[in-house]
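Take this structure first; my questions come after.
One protein chain omitted, others in place.
Letters A and B mark the chains as written, and numbering starts fresh at 1 in each.
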Amino acid sequence: MSELTKPVKEQESFRQAMGWLHTWGGLVASWVLFTIFLTGTIGVFDEDITHWMNPEAAVVSDFDLASMTEQRVDAIKKGQSYLEVNAPDSHSWAIGMPTETEPGIRLFWRDEQNEFQETLLNLKTGEPMSAAENRETEGGHHFVHMHYEFHAGMAGIWLVGFFTMIMLVALISGIIIHKRIFKDFFTFRQKKGQRSWLDGHNASAVLTLPFQLMIAYTGLVIFLSIYMPAGVLANYSNPQQFFSELLDEPMPRPETGVHADVVDLSVLFQRAEVMLGKSARFMRVEHPGDSSAVTKVFGWFDEEDYYGQLLRDETGSVQFDATNGDVMNVIPPGEYDKGTPMAAQRVMRIMHFANFGGYSVRWLYFVMGMAGALMMATGAILFMVKRRQKSLNEFGSQTARVYRVIEVLNIAAISGLAVACISYFWLNRWIPLDITDRATWEIKGFFYVWLVMLFHSACRPATKAWFEQWSIFTLLALLLPVMNLLTTGHWLASYWQAGDWGSVGFELTVLVFGLMSLGLVLFLRRKMVSQVRQPQLKTRSEAVS
Amino acid sequence: MSMAMMMSVALCYAAMSGFSLAMPRHLMEVTDRRLSNTQIRLLRWTASLILILAYLPMWSEWGAGTGFVVWVSVLSVTSIVLVLLLSYWPKWAVRIAFLMMLAASLLWLMQ
Partner (left out) sequence: MQLPYPLRINFLVFAATIGGYLFTSAAIIFLSAIVPMDKPDAIVASSLFSFAIYTAAVIWVFVVRDSKRAWLGMLIPTLLLGGAGLLISRMAS
């Protein structure tokens, strides 16, 4: 470490500096980045996971809502009357049509305290759906939220952005220090200790390098206006002005405090459908009850309709004055026409979201995302493997203690997170259906399990901690289908018979991960046995652990 | 998985295994034969050609831009599979490469 600021004149000094940057930047970011990658990769299949996690939900895809005008108008009516009674003084309302995974009228609102609320209404009765019709769960969206904000709102978004920047720097410096990218392109030497870890780290990165660069950069670009506001701040006193010019939309109207009733939203919804020439799927109202109220109706979006489009067509939207029904703005469906820079940003967003090419693209992203997670994990482990052989004494007398902390964090971040993720599915089946805030409890449970894994890794010697946590994961993963059969009566064969390929895929994938983990457990067991046989080979840092 | 996707997967895998066999280190694990420099060059050129061929079905199915993204993704994923096979079952890595070429030709004939 101390070589960094030495005035070195050798040819290798540039590479040394990049090596320092890669090692320490990579280490500090690896735990967070592993979390971002693992949850993001699982999140590729968020809809299928949500579907598996909500076995009570009736299958709405039986009737095609996109082609049933009456049903949609009725849903808006029911949504509006519920919101008028239960959330009259909200800052905003939104009513969404049912989806395959959420088979009710989806209501969202920001209450008087600006807190986000949501509920699902039964399509027929207009009452909130009971636990028997709909299991209250965040489903696969939990992973997506972990992926971009750690359930921490704006602070989380900034944190993810910060670490993604480190990832970009680590990728570039990693390419610079890798002397044999092409010579070692296909190389993975197994059972060679440190060599194998390095090969694994290199191979997972090099083979998927275009993806890793793309996914990091496009991830940052999604929140461009949050991360890089300089250009807007320097040119506009009011950022809203910028967005309204950029998107060619009217400025949002500030609240007036003067009361005005919201008109019948279902009428506006129908008018919007006629103007767009297609079904609509979502409706939002800003400041309902205020004279500044504005509503926007969004056109129907079906992934299949935009198959293969990186520059996705507009789904269309119409904006009304919600107090008198005057049209304020129309974006017709069809070709995206907001200029080249916005088109470029749109392409990058769509490349990141992995929903432009159906299941084949999702699986490709899933494998490459897992390779990314593997790159983080092997990098973090390699750091310790190198130093377990021979301490590099970077922190003087504190070195052993710092190593121990790094090791504990490695275990908690990698196997601990894996256990937390699989536990989340068990919690979904075990938490009683009728408790309040059930969805929140599932997520809390996820974090509690993770915390327990952190304590566990801090209390146990490193190899034993790895072994035990992967054993837990193996058991939870391989027994998941059994547990599902016992709690819901569904299993692979019944899903298969029902043609529920999403759930079949989910359980098979969990089983595959369980088997891979089993392999890891057996590997660790051999390692533990050989450690017991040759205690004299223990190095100092291991003696501490 | 569409026909175009299968075609591209087969060709990408075959091309990448061609590149790997052009390296003495990986060839050694599969056979005792040594390739002359001309043979190595020929292998590399053939592999490059197959790699470009693998892009064509993607292009026709997805268009140039999306096709390129999917092609690079298929390339990455098949390379991961190849590296694992080369490491654990090197002989099978090559056998599968021949099977993939065969499958690609059959798919092409079926079209």
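Please note the rule applied: contacts are C-beta pairs under 8 Å (C-beta built on N, C-alpha and C of every residue); 3 or more make two chains touch, one makes a residue touch a chain.
Note that the structure is predicted; figures quoted are calculated from it, not measured.
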Quiz item: In the intact complex, which of the presented chains make contact with the chain not displayed?
Solution: A
Quiz item: Among the options A:V169, A:A260, A:M328 or A:A400, which residue touches the chain absent from this view?
Solution: A:V169
Quiz item: Looking at A:A17, A:A66, A:V263 or A:M528, which makes contact with the chain not pictured?
Solution: A:A17
Quiz item: Which positions on subunit A touch the chain that was left off?
Solution: 2, 4-5, 14, 17-18, 20-21, 165, 168-169, 172-173, 217, 220-221, 224-225, 227-228, 230-232, 234-235, 242, 245-246, 339-342, 344-345, 348
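Going forward, only the chains that are shown with their structure count from here on.
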Self-check item: Length of the line joining the C-alpha centres of subunit A and subunit B, rounded to whole Å
Solution: 32
Quiz item: Tell me, which parts of subunit B touch subunit A in their complex?
Solution: 1-2, 5, 16, 19-20, 23, 25-26, 61-63, 65-66, 69-70, 72-74, 76-77, 79-80, 82-84, 86-88
Quiz prompt | Touching residues (chain side subunit A, partner subunit B) in the complex | solution = 183, 185-190, 203-204, 207-208, 210-211, 308-310, 347, 351, 356-357, 360-361, 364-365, 367-368, 371
